[in-house]
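What follows is an incomplete set of chains from the complex, kept in their original frame.
Order of writing sets the labels: A, B and C. Residues in every chain begin at 1.
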């Protein structure tokens, strides 16, 4: 990073507008962002952040790619898909560093391991790569996928589960639907997909156009640092972590969100404590991309060195990986399983 | 059964019955929730919904105002556009043949496909919501108005032509008044679906703090607070009933000749 | 000039001249095509073949064709407003006309609140109010009682004296034809053809109105009746499709 950048200094930098499109409705995953907004991290960084909510997660990348918003929150698999289609979008920080997507069932379905899914009905959200998770999980457990009935229940995973119409769901988040089921004392059985044989990945990442990263490098850098501070604040005091989120969104259920925040705190930070907030593990991305390729979700191989950068992160570790987002002066990264384009 | 049976019931009786119907439904619903094993997450009992109506009243009221504004403006746009388009299609066979299929085809575009591009064009403010409400609501107005214009007794228009009336004069004196009752009937359909249109419109993305009841429903549902979602729906339903009633009244006031009471005439 | 409605030739080769300020009465069996002819003349229908110079004409159609959403006053005022009069002026003129046919009280009534004869009078006034040199009247007094009918007949004649126009009058009342027409044209059964022309010689000098008992009127009546009778009988005998 450019060490000359001083964001903690006493002189107020000029306020710069930046628009941030969430992945979905505001929720516990965004606790740090609202924290940063509430405790002044953004304004200290000289930023006015317009937080926007999308119609559905699928429209985020399109709006970012069109330049309608500067920064968006999306999912690692979606970013990889968009990259494969030639969109010059780059992940520059990870918001949730591990999978939230889980296999969830209720005790009466008696599903203790993936093996027990045989002959059962599983509800999914109708997202192609999540269907592929199910397939991978079943194959790993030695279950013939044909014996499992898959139902697309759209936006309605918990409803389907509670109505007894499905025995398990795959696609709900452990820190959200899972927490809700626990609060309802339904004693759900929750297993994140990475514990079932799906390679680990970053559930939520911040993305921007490559162009934006180059042209507004300083603003992005300050944004990342400010959001990082927000999540740090959440980690320091998880009990109060959800307060700004709840204050800004009166329609949220406080009990659920608080619990979700405290359950998720660890997932907001990299597993390796030495890495800064927002860190992405290039090797993990590579193996996840390889998995997508194997599943036929990605149609072709592509070099990963343009997909993500840790160059904007604060503190030690910043600057590893790529040097500058658009430059040609960095060594091309050879990633496992990948040849160049 | 006599003529008397076709006269409307006294208002008081109608109000009582109109309240009774929903009450019966609520009773059955409450009973169903208690007896059956349906989870409150799927179908909260009316008592829960009532509680939520009361507890969240300030949130619901504020967001209702936002939604009501979206419905009102969106509908206004839809009505104006719909009537103008119907007239244009009525006046020109070329416009009709060219735009007809497009107008019908436009109805088959699901919102999730349309919304992102509207947001791209119009931003996250109220504009894309108005556009969505208008897109959903203008079609019934177009179809009903155009059909009614087509059914106008051609002898009346031709008679006006013998009086030297130009195209616009014929429209003003014959075709519009003749088509008015049916056009209002189309408007009634539009008003009723206006609420649902606004809900979908708000799914299209909002600025912080600017979400209406649709936003409440969406976040209540994903926040798994179904009772609040139903409370928001109850408000929308009440609003829809009120506006439709107002339009039915307008229909009688604006087109009295089309609503002769039995026994009025020789 | 040919006019077919469906497969049916309704009019075929009619030749009809109306001299300026002449009143021509048309008489013919029901369904023979009188209304069709009138509507062709006014341009309410178009001929299938042949040419027809459409005259700007004021038409009182057989079905009254009042606009249901306008009061009788506004129905009568309509041609004036189309001609550019202000709403006030047009209404005032209409109300005056309505007074003349004793419908002043009903100026604000909608057509569905009027009796059959009242509607006919309103429609008649509307045609009168249309400023054209040719006035086409399709059974204008058919639904009126004898007294009212006579009064309106006289009033019409007076108005034509004030402001002469040509008139094409369809009537099924032979007496009325003889009383009003300068010339009575008798049409045969469909397809309508002129079977007789009966000039009426009774004068109209010095404001006097013709009487049913005037010799020329009685004479014309008899001749019209005979022509009509002969035409219908001939039509039936010829085995052409009969029309009663």
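Note that in this section a residue touches a chain if its C-beta (ideal position, glycine included) is under 8 Å from a C-beta of that chain, and two chains touch if they have at least 3 such contacts.
Predicted, not measured: the structure shown is a model, and the values here were computed from it.
Q: Summarise the composition of the whole complex in this file as a formula built from the shown labels.
A: Overall formula of the complex, using the displayed labels: A x1, B x2, C x2.
The criterion applied here is as follows: only the chains that are shown with their structure count from here on.
Q: Can you list every chain in contact with both subunit A and subunit B?
A: none
Q: Using mean Cα positions, find the chain sitting nearest the overall protein centre.
A: Taking the mean of all protein C-alpha atoms as reference, the closest chain is B.
Q: Quick one: subunit A and subunit B, Cα centre-to-centre, how many Å?
A: 39
Q: Need the CA-centroid distance for the pair subunit A / subunit C, whole Å please.
A: So the centroids are 85 Å from each other.
Q: Please work out the Cα centroid separation of subunit B and subunit C, and write it as a whole number of Å.
A: Roughly 49 Å, centre to centre.
Q: List, in ascending order, every residue of subunit C touching at least 2 other chains.
A: Counting only residues that touch two or more other chains, subunit C contributes none.
Q: Which residues, counting only subunit B, touch subunit C once they are in their complex?
A: On the subunit B side, the touching residues are 155-156, 158-165, 169, 173-174, 177-178, 180, 255-257, 260, 264-266.
Q: Which residues of subunit C touch subunit B once you look at their complex with the stated criterion?
A: Going through subunit C, the ones touching subunit B are 42-45, 56-59, 61, 63, 65, 67-70, 78-79, 82-83, 110, 112-113, 115, 130.
Q: Please give the residue numbers of subunit B that touch subunit A in the complex, ascending.
A: On the subunit B side, the touching residues are 38-39, 41-42, 59, 63, 112, 115-116, 119-120, 123-124, 203-209, 211, 215-216, 218-225, 228.
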